[in-house]
Structure formats: structure tokens, C-alpha cells
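All remarks here apply to the structure that follows.
The complex is shown incomplete by one protein chain, all other protein chains being positioned as in the whole.
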Amino acid sequence: MSKYKMHLLVCGGTGCRASESDLIVENLKKELEEKGLQNEVQVIMTGCFGFCEKGPIVKVMPDNTFYTQVKPEDAPIIVAEHVIKGRKVARLLYTDPTKKEHVSDSKHMGFYRKQIRIALRNCGFINPENIDEYIARDGYMALGKALQEMTPEQVIDVIKKSGLRGRGGAGFPTGLKWEIASKNKADQKYVVCNADEGDPGAFMDRSVLEGDPHSVLEAMAICGYSIGATKGLIYIRAEYPLAIKRLQVALKQAREYGVLGKDIFGSGFDFDIEMRYGAGAFVCGEETALIHSMEGQRGEPTNKPPFPAESGFLGKPSNVNNVETFANVPVIMLKGPEWFSSIGTEKSKGTKVFALAGKINNVGLIEVPMGTTLREVIFEIGGGIKNGKKFKAVQTGGPSGGCLTEKHLDLPIDYDNLIAAGSMMGSGGMIVMDEDDCMVSIAKFFLEFTVEESCGKCSPCRIGNKRLHELLNHITKGHGTMADLERLKNMSLVIKDTALCGLGQTSPNPVLSTMNNFWDEYIAHVVDKRCPAGQCRDLMQYSINAEKCVGCTACARACPVGAITGERKEPHSINTAICIKCGACFEKCKFNAVVIS
Amino acid sequence: METVKLTIDNKQIEVQKGTTILKAAREMGIDIPTLCYMELHDMNIENKPGGCRICVVEVQGRRNLVPACITKCDEGMVVRTHNPRVLNARRIVMEFILSDHPKDCLTCAKSGQCDLQNMAIRLGIRDIPNQDISEMSTYRLDTSPSIIRDLDKCIMCRRCEMMCNEVQTVGALSAFKRGFMAAVAPAFEQNLEQSPCTYCGQCVAVCPTGALTEVDNTPQVLRALADPSKTVVVQTAPAVRAALGEEFGMEPGTLVTGKMVASLRALGFDYVFDTDFAADLTIMEEGTELLGRVSKFLKGDKDVKLPILTSCCPGWVNFFEHNFPELKDVPSTAKSPQQMFGAIAKTYFADKINIKREDMVVVSIMPCLAKKYESQREEFSVNGNPDVDFSISTRELAAFIKQANIDFNNLPDEEFDRPLGESTGAAVIFGNTGGVIEAAVRTAYELYTGKKLEKVEYAQLRGMEGVRSATIDFNGLPLNIGIAHGLSNARKLLDDVKAGKSNFHAIEVMACPGGCIGGGGQPLHHGDSSILKARAKAIYQEDANKPIRKSHENPYIKQLYEEFLGEPNSEKAHHLLHTHYFDKKKKIIVKP
Partner (left out) sequence: MGKLKSLADLKKIQEEARSKLDLRVKGDNPENYVQIKVAMATCGIASGAKEIMDFLVEELDKRGIGALVTQTGCMGYCYAEPTIEVTLPNQEPVVFGYVDLRKADEIIEKYIKNGELVDGIIPVNYEKVD
């Protein structure tokens, strides 16, 4: 058996694959073969490393070199210099933006230093399409331990003691959820994994499923044992083809080894998992809508109670948990609940995976202990605001959440703190905004999403959200009044109070939160007819700086409505009454004379 | 029986465990407003999507308001049904619904009997803000022979979907699209005509707005009445006389036969006849057919089709042709009373008064919307001239009477014209579920046994349960009768027939819950099932009041056979009064 002396780990997350990381793998393999090194150097495609801003990532082990922004053409030089000669390829190393130095070990990077990867423990480390690698990392030991050494009640007790709370957004105590399902008697129960991940910009679950699918399968089996379910269902959105493929491979391998199927580890416990695919509906991430979608019905939520633990899939008790929640289970079982609850805050234990997006330098996936402050996340891990702009707000929880501002920067992140601050944890999306983002526009943007995704069953969400959106549009066009602001607030509160499911109950959150924290911006839009951030086009004024204008008439010719007048070689002027703010003159002017204010 | 104690609006109440807040409140005399919720009590029909959010109430301890129609009472619950928070929420939700609804109340067919309009009045809505920037969800209009779909007015209450899928198992309607444009329509937004719709009209009967209404044929009737060259003959179905009075403020279950006849005469119809006459005729034809098959069966004929199925309900016939076309030799070949009447009126009666077929216009007043479609079936016409020209519903007749400023309530009772206006008690009970078969039994018994039937009422055939069965002793021969009303129940019995497991000799099917008295063209019940029960009671009362209660004893029927038809199932009777059925399974078209 030849032992590999070097492992080249190439990130196979969708982000890096979009930048041809699969070609990197191919080229590396080809290069190594040409040099006769294919038996000494192993090339492995792993899950997401998280540092998506700097992808594609290639990590060289065992010397722990972290290469960033690698291209397929770089394969020959990596092999020639690093593999053969042992010299790191400097131009592919990460450069610390403040110290301006190369950092080759990811442990020393600002991005990684404060992260504790628990749910993502295997992402970027193992080949997700090889069950042996998962097993090498204690895979399926937790299931074995549960089946051979513990009773179902003891398993539930461990999860309860750990303090694990649902990572899908609501944060319901997982152990308690399992306990309720275990107590309901039925001839058949189900374990359901919610892999719909509908929040725009969120890809935490996708990364876990692409990078470490077995962790979810093992957790579902453990859950099944504890509540008395023999069947599991994974509801995954069809827009995740790679995650689907990885899960299918994992299921096949798990069944081959008998860790899924009949009589697992000779314990007499049966458990197997089916996959079900979504069809492009955000509302099907809501657990009752998800269940109805799996039953073949229209994906509409139904009123709760009864909750799925009592009456779920096909009317049977079903435990529905998010992917990330499940990913934490095997390691809690092995390392013990005390270890898990030693991380995090008093009421929010463990870590949380966040997807950092927006106007931030280090866009990517991070996992930090609960209690990490927003400042640490945005400025240390996130590397601060892009292009040196000023931080304005961060939206957490996607379209269901609210925005947090400068005064919240030292808030330790946990479920209750975020709710108290007018937002919510949500599934983990964090969108960072800077001084150029208009908060009224942001609220409108999120409403656009929820209006599109509403199922239409209940009046407040079906019609109310639409009206909210129309009113926001009205305001961003400069036609809003103070009465409109009052109406926005009242409509939002009523929609929150009367909507049937979580989608409608949280869709007004961006409106209320931005109104609360950025009231002055709303006033500016409505009273001054001005957009302070400079984003709402209809509130902008186009004018010509007479000092810069040379009278070339290029703008006047470009104007589709004839709003620009002026003599040749004389400064021109724009008639704002006619101007439709299309920006054509701005594009045309070579002298920077057109001013947008 | 476990109970729970709770407090609603500061008053304590104890209710059975599992009772909803809505029902508990009603027990206390608190009427929480509802819109999408509908329950036909005792008939196993309930619509509770919990979607309109009008009935929301505050429950102490819960973060949000909850819908009273589906939230079950818990021990110690404290509920407030009309505090400022609830009133504000209800008003805003109503404004939302109205903001996406056409504002044409003045000309809407539903005006004056629209649940949404009534709710807007009740909630005191005076203003719908920002209408100038509010988009409306609009759709194309769909007209079929019987039903008009105006989806602009759909409020997604899901009542029609529930009736069509659960109560009728027809499956012509379901929710489509998502979000703001969501509404309820046939699959792929096809027209009703291309869908498996049976035109039973139950969707129209429960729709709270003007989204689903009947086709209005009164203009055509008016034109016929205005045409001096036409002799306009009208026939009235049994179920109409037990419900028409409701449209004029009378108590449900008031029999208004005399006034109905008087008002029709006042409207200008040349002859006011009774569909009940044709019902007696149907019994003659169908009863003979039944006995014919039973005799063959008793003699050992293995090919004879039993059970025989009644065929007077066009919604049922449609359902049959769509779903069980392989059994199309099984139902009776007898036409419905409406169609038999038309056939006889335009031949026998036209001859009697010496006018040409083309100069006679036959109008029917029906509790049913499928009758409009039935009258247009090609096989029910001669050289393009239909046996029944127009069919209008009870609702349309009431509107017509009002338009003609006839003071219905103060009309003196009048009698039907002869010969086609005389009927027996057996005919009038056609309006109720179980009535057709009871009428058939009264005649078949005497014809088969040769004995006189002393007790004509068969209680075991009456009632509101969806599927009923009884065995009637025909002097030693036990005749097994099955009865179903509501097409889901019909489906159950037909599945058995298809599988060869049916033990019945005869099955009566009515598509509408309750029978014709609950038809799609009747005055709207707005979810009050006691109205249906009152109408049924009135029908049985009319039967009890009749001097003659068996169809074969109707002297005018006897006269018809003597003078014209010969005998039941004769060649002439067959030609005029019988029909056959079609395989319509493939006719459900889905255009891409």
C-alpha cells in the first residue's frame, strides 16, 4: 500500500466550482501523472472552506499551506514548485490586508482565527464522496454508541443537556422537540430534514450538504432512534444539484455499509432515508408547507397547532429539523453535552454558521461561537467594509429579519439578543451595508422577495405584503407623505399579527426595523423628497456643473426627452421638470460635468 | 365527556374538549365575524382553511392573534373578541381584501346577497387607502352553459375548491399560481367547459362573492314573452316552491306553490305547467324499466344490468359520463322530468292547441344550474329546435318577479293549468334526496304485486345521511335500495357497482347535498344547513297534502298514455322520453 506524502485539498463548494475548481483538480492530477507522482501526492476535492471571497482555495497538507484565487492554469506551477521543490508559490498566498504580508497558514488569518468549526468540522477536510474519510473522523461512531450503549431517552437527554437550539431560524430547543415527538404514540413516525434553505444569499446548509453529507444522515438516524421513527425524509431544494448528488452518493455508500437500512449495527433498529425535491418555493421552507409539499399537495402552510411533532407527514408524528441543527448532533453525542454547552452564551449554546455577504471584504462562510460580537464578525473576521466605506447596517435573518446598526456592534450574537434588538438569527445570512445603501430601498428589496414567494393562502400576506411593497415603491419614487409612513407601520404590525405562517409573520420585519433605526431616512424621502444614500434614482437631481461643461452638446443629443438646452461652446443646463433621470447624459459626458445629487 | 373552562370577553363558559373558540363564542351568543369559514352542520361539510384572517381573536399568552374558527379551546384560556387590537386588525385585513376586489357592487349579480359586501358593511369600512397605487389581480372571464367565473372577485376562501374536490370529488377546481395572483380555477386555467365540471353548481351555491355566479337567461325569456308569435310555456320544478319564498323574506320552508303560479301568470307566460307532471311520467317510464330488469333478473338473466341508477339529475349524468363511462348501459334510459316535459309539450300539447313546434317556447324554473346545460344537449332537440328552450333558476325567477314589480307576498294562490299542470305527491318529493326512489317504489310496488299500497310514506328512505340503504318488501321480494346525495357518496356506490360488489337493485343519486332543494340555483343558504332541512320538510308536507300520492294514479298521466303514448316503454315513449349516454372521459381537454 503506497502512502501518500502530500494531500492537495481543492475546494469543491459550488462557489469555487463556478470558478472551475473541478478543472483545477483535473489539471493537478494530469500534472502529477506526467511527473510520475500520482502515487505520492493525492488530490482530493473537499467541501467549502468558507473563504469564498478568496476562492478557489487549494490547501496543501501536511505543511498546511493555504493557496487562494487559484486558477486551473496554476496547476503546473504548484506541482513544479511546491510539490517537487518544496517552495511555496508566493503569488497564490493570502496577503493580510493590514500587514500587507503573506500568510500561508490559515490559522493565522483574521478570517479564521476566531472561528470554531463544529458543524463545518469536516468541510474542507474530507472528500465528501468517500464514506471512509467520514468514518476516519469518528463518523457513525455516535450512531453506534447510541444504538449499543444508550436508550432513546438517554439520547434525548444528551441533546437537551447540550442546549442545542434549532438552527433554521426560530431557535426552538432541539432536545425538547425530539422529546415531544418521542412522546406521541403512532404506528409510524418520521424524521424530516429541512434542506430547502430559501433565504436569498444563504448557503450554510448547502455547504454542509456538499461538504459533509454523512453528518446529516447519521444525525437523522440518531434522531430516529430517539423518537421511534424508522423513516427519514430529506426535503432539498432542486436548485442544489451538487448537494443532491453528494447526498445520493452518501446514501448509497451508507446503505452499502449497512449504517442505514435494516438492523443497523445488529441492534434491531431500522432506519432509511428518502430524498424529496423542492420546486422553487421559499414558502416550502416552512415546516407545514414542506410537509404538504412532500405529500403531493400544494405547498401551503396550515395552522399550528397541531404541530408536526403531533401530526406531521401523512398525519403522523414528525420531527422537522434544519440541516445545520442535525450537523451538530453526532459531535455532541461523542464529545458530550457539557463540551457543547461550554461554548456560547447562557441561553444560546454552541456555534452558528453565518454566510457573510454584501459590502464586506471577506465574503464567505464562517462559524463562530454564540456570543461573538458583531464587531468581531464584521471587522475582524469579515475584514471590514469594502473600499474603506463606512459601516451602516447589517441585515440578519434574511427577508424575515431586521437590521442592526452601529449601536448594536458590540452585541454578543445569540438568539435572544437579536430578537430583543428588533431582528432575528434566522438561518444565518448576514448582509452588510455601507453608507451608499438606502435603507428604504433595502426594505423594498426584501418585500419584493416576500411578495413573490407568498403562497397566497391568507389575506394579510397575499395582499398586505403587496400593498406594503407598493407603498415603499411610492415613497422611493418621491410621492410619499407622512400619512403613508403611519400606514406603513400600521399595516406592518397587523400583517405580523394576523398572518398564517412565519413568512407573513416576519415579512414586515425589514420595514419595521429600518423605520425604527433609520427614521430620518424615511423622513428625508417623504418630506425632503431626498435619498440621503443616493440610491433612489427618482429622488436624484441631475444638473450640469457650468464650470466643467465645455458645451460639446453630447449630453443634449443623448437625452431622450430633450431636457438639456444650451448653445455650442456654452455651458448647458438640465430642465429638471422634464428630466426622467435615465442617466444617459451622465454616461456620455467626458468632462464629469453632469452631477447627480 | 371531557370539558374545558375558558373566558371569552370576560364571561366564563364550559365547553366540550375540542370545541373551537368560534363555536364556544356562539354558544354564548357572541357572533365572531367569519368569511372563508363555512359549515353545513350535520352534513359533514366544513370549509376551514383559516386563511381570510377576519375571525382573528386575541388569546392571552399567544404572541399573535389566532383564527377563532379553527383554534381549539384550552383550559383557562382568556379570549377577547373585539378589543381595539382585534378591531384594528380586522379592519386592516378587510381593507386588504377589498383593495384587491372590483368595486362594481352596483351592477354585480351578487349585490344584496354577497358575504363580502355584508362583511364590509358590518365592519364599517369607509375608505380603502392608496387605491391609486394599488394593483389588482385580474383574470379573463369564463362563461360556460351554466356557470360564469369572474376570478377578479375571488378572495381565495377555498369553499368552491372544497365542495368540488371533497364533497363532489369532481376535481374541476383547485388553487393555482402563487401569492398575489393566486386564485381558484380549473387546472391550467382551462375553461370550465374543458374541465370535468358537471355544472352541479355547488361552487356557486357557496361562493361568498360574485366570483362564481349563474348564467342569467332571463333576458332570453323576456324576449320570448315579448314575441307575439310565440306561445310561452313554463314548467316549475318541485324544489322551487319550497324555497322561492325565501327571496321575498319568508321563513325557510314556506310552501309558496300558489303564489309561484300566480306570479308566473302575472309575468305573462301563456301556460303555467308543473314539472311534477313530468315527474309522474318519469316514474311511469322508469318504474316500468326497473320492474322489467328485476323480472329478467329473477328469471335468471345474467346479462341484465342491475342496479338500475336514476338519471334525472344532469350533474350526476355528467359525473357518470366523465368518470364511469364503461358503465353507461347501467343507468335508466329515462330522461329527466324537465326534458320529458319539453318533449311532451312540443308534441302532444302543441298538437292539442294546434301550434307548430317552432312557435312554442318551453321555459323551466329549476333549483339547478346543470339544467341550463342539460337543455342544450344536442340529443334533446329536434332539427335544431330544443325540447326545452331556456332554463332559469329560482334566484333568477325571484329577480325577474321583482323587476316586474309584482307584489309576490300579497298574491292570491292560483292553480296550475291543465293538462300538464296536474301532479301527485310522489312527484313533488322528487325535490328531496330519497324522493325519486320513494316515488318509484310507490308505483313499482302496486305494479309488481298487484296489491294496493296502504302506507305510502317510507321513512327509511328519508334523511340527510350521505349514503343510505333500505330493503323494501315487495310482497316477498326484498328490493334493495341505495341512495346517495353529494357526488362523493355517489362515487362510493359506483365504485362498488364497477367492482361487481353492489347488492342494490336500484340506486338513486342526486348530485347536490340534500337533493334538489340544495341545488346550485336555489336561494343562497350562506352556510345555514337548517334552511335545507326546512325546505325538505316543506316538500314532504306538500306531498302529505296532496289528494293523490302515487304517480300512476294521476288521471292526466293516464290520459297522456291513452291518447298519445300507448303504454310505458312503448316505441313512442321510447322515442320521446328515453335517451342514451356518452363516453366523456376523453373529452377533458387540456390545451397547452
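Note that the chains take the letters A and B in the order they are written out, and that residue 1 is the start of every chain.
What we mean here is this: contacts are C-beta pairs under 8 Å (C-beta built on N, C-alpha and C of every residue); 3 or more make two chains touch, one makes a residue touch a chain.
Only a predicted model underlies this, so the values are computations on that prediction, with no experimental measurement involved.
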**OP:** Going by the touch rule at the top, give the shown chains the omitted chain contacts.
**Re:** A
**OP:** From the listed residues A:P62, A:G268 or A:P560, report the one that touches the chain absent from this view.
**Re:** A:P62
Subject >> Among A:K30, A:R137, A:R276 or A:K477, residue touching the chain not depicted >> reply: A:R137
**OP:** Among A:G258, A:G315 or A:G562, choose the residue that contacts the chain missing from this document, as touch is defined above.
**Re:** A:G258
Original post:
At which residues does chain A meet the chain that is not included here?
Top reply: 3-7, 9, 61-64, 84-87, 125-126, 132-133, 135-141, 144-145, 148, 256-259, 265-266
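We adopt the following convention: only the chains that are shown with their structure count from here on.
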Original post:
In whole angstrom, what separates the CA-based centres of chain A and chain B?
Top reply: 54
**OP:** Provide the residue numbers of chain B that touch chain A in the complex, in ascending order.
**Re:** 49-54, 56, 64-65, 67, 70-72, 85, 88-89, 92-93, 96-97, 99-100, 129-130, 133-135, 155-156, 174-175, 177-182
**OP:** Spell out the residues on chain A that touch chain B in their complex, using ranges where they run on.
**Re:** 281, 283, 298, 300, 302-303, 305, 451-460, 462-464, 466-467, 470-471, 473-474, 484, 487, 490-491, 494, 496-500, 505
